[in-house]
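What you see is the complex with one protein chain gone and the rest in place.
Right after this comes chain A.
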Amino acid sequence: MADCGEANGPERKNEIVRAKNEEKELTKEEKQRLRKEKKQQKKQKEKKDDKGSSEKSGREKTLDPLSASQVLSTQSPTQKVPASAPIPVPPSGAPSHSSGAPSHSSSGAPSPADKPAKSKAELKAERRARQEADRASKQQGSSSSSKTKAPASDLNPVVKRLPEHVQVDDPAVVKRLAKKLERQQTRPHSSAKKIPLRSDYGYKVSLFSHLHQYSRKAPLTQLLSIPSSVIHPSIVRLGLQYSQGIVTGSNARSVALLHAFKQVIMDYSTPPNEELSRDLVNKLKPYISFLNQCRPLSASMGNAIKYIKKEISNIPSQYKEEEAKTKLLECIDKYIDEKVVLAAKAISKYAIEKISDGDVILVYGCSSLVNHILCEAFDKNRKFRVIVVDSRPRLEGREALRRLVQIGISCTYVLISALSYVLPEVSKVFLGAHALLANGYVMSRVGTSQIALVARAFNVPVLVCCETYKFCERVQTDSFVSNELDDPDELMVTRKGKTQLEDWHDLSTLGLLNLVYDVTPPDFVDLVITDLGMIPCTSVPVVLRVKNVDQ
């Protein structure tokens, strides 16, 4: 204790003296704090020298190709997005929760506010990592550190925190997530009623080991204690619907989320001595973590949550509770109406101009927006026929087929393996999107980029239909870094009483991969139809800029 480095003068000395005279626990805390301060000072000295090499050794935990792509993706500047923009798909309020999410263990010094959050084990891990870094740098000599000096100073401002859902193979991060879930209860509840942490299932293919892989047969709700007063029942129901695949599709999920939030707001009552605008946001955080655990949030859901949080925090404090609640319910209704319902109408108006008589249109999977467009075009007496392409294991095309045949459109149904066989007779391809990224890439159901690629080879125009609320500021160039892994057991097929791959768990070298999304580059997309009009794929950042100016 007496050997602390740069003391803050007489203040520290008094504290130390006081501590010496008090009980053992306090001194332990003191010791921890002093150790932390020493560490901070040491880190500040070393920061400029060993930043590069310490980062490299810290990232050894993740696979090498992955770490390279992670560094690349965090460095790629997005056009007009400031470096401090919020990180990818905003998970459960993690970036805004400053005390809850300290930066990645090997990058940057922990801020003083994080002190109570760190456990001894994490401190030890950090110290060990830094010692290894020191040893490594001493071995490599000054040449490497001088080389890494220049990029290190470049890396410093650009390195963003990676969201937890893409660091599943890093045990420190998983532990941190568990602690955060514990902490997201309001004080009076006991720890038995916390949000459970869902565990991964089955062997994960190494390229995707940084993502979660859950089993449908073990929904999160089974781990919840009854009665669970932490999570609102409509949210529990919603979570179950998400994880079992009852509610699927970007639009359906966001609208269901907003309806559940409306229910939450209606049943909400401000506790005494609290303000609605602040307390309600805090109440929503555990719900969002819970939903994130049931199924990772989509980009559209992320934008909807951002909007709600903004609306809640903008409620002026002089509003009475009833007024505030009605206002919030109105806002949510308006959002759904504007961004989903009216947008669909506007998009159909533009899209119908592009459908001429005698067209053969190809669609993939089940996109609510594309189905809406085709139904409207049919109502306006356009003569066309549709080819529905489908793929395992979700077989969503069957739902689209059902809807189109019901109103009388003549359809053909093929599996994706027959794509190059049907394409010569196709005149246009209409695709839906899960999200449009800031660099013009289209994120959609797995198989979409394949369709776009083959259509390009046959010179068939590809049109993507997407509402503007699905535009997100994330930048992605591949389908590996951020994706979703579905239940691998879904790939098993039972035919004539025999199930192939029944005992795939026993084979240690066999891995089943059930990807959900993939990313299509903008060169394969000819036109994007949004509610603002028809734009080329490269103009997505312009729309984002215009939208931000409006807000």
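The rule is simple: contacts are C-beta pairs under 8 Å (C-beta built on N, C-alpha and C of every residue); 3 or more make two chains touch, one makes a residue touch a chain; residues count from 1.
Note that contacts and distances are computed from a predicted model.
Enquirer: From the list "TP53-regulated inhibitor of apoptosis 1", "CDC45 cell division cycle 45 homolog (S. cerevisiae)", "Neuroguidin" or "Translation initiation factor eIF2B subunit alpha", give the UniProt name belonging to the chain omitted from this structure.
Expert: The chain we cannot see is, by its UniProt record, "Translation initiation factor eIF2B subunit alpha".
Enquirer: Give the residue, chosen from A:Ser289, A:Asn483 or A:Ser539, that touches the chain omitted from the document.
Expert: Checking each option in A:Ser289, A:Asn483 or A:Ser539, the one touching the absent chain turns out to be A:Ser539.
Enquirer: Under the stated touch rule, tell me which residues of chain A contact the chain that is not displayed.
Expert: Considering the whole complex, chain A reaches the absent chain at 354, 356, 428, 461, 463, 526-527, 533-536, 538-539, 542, 546.
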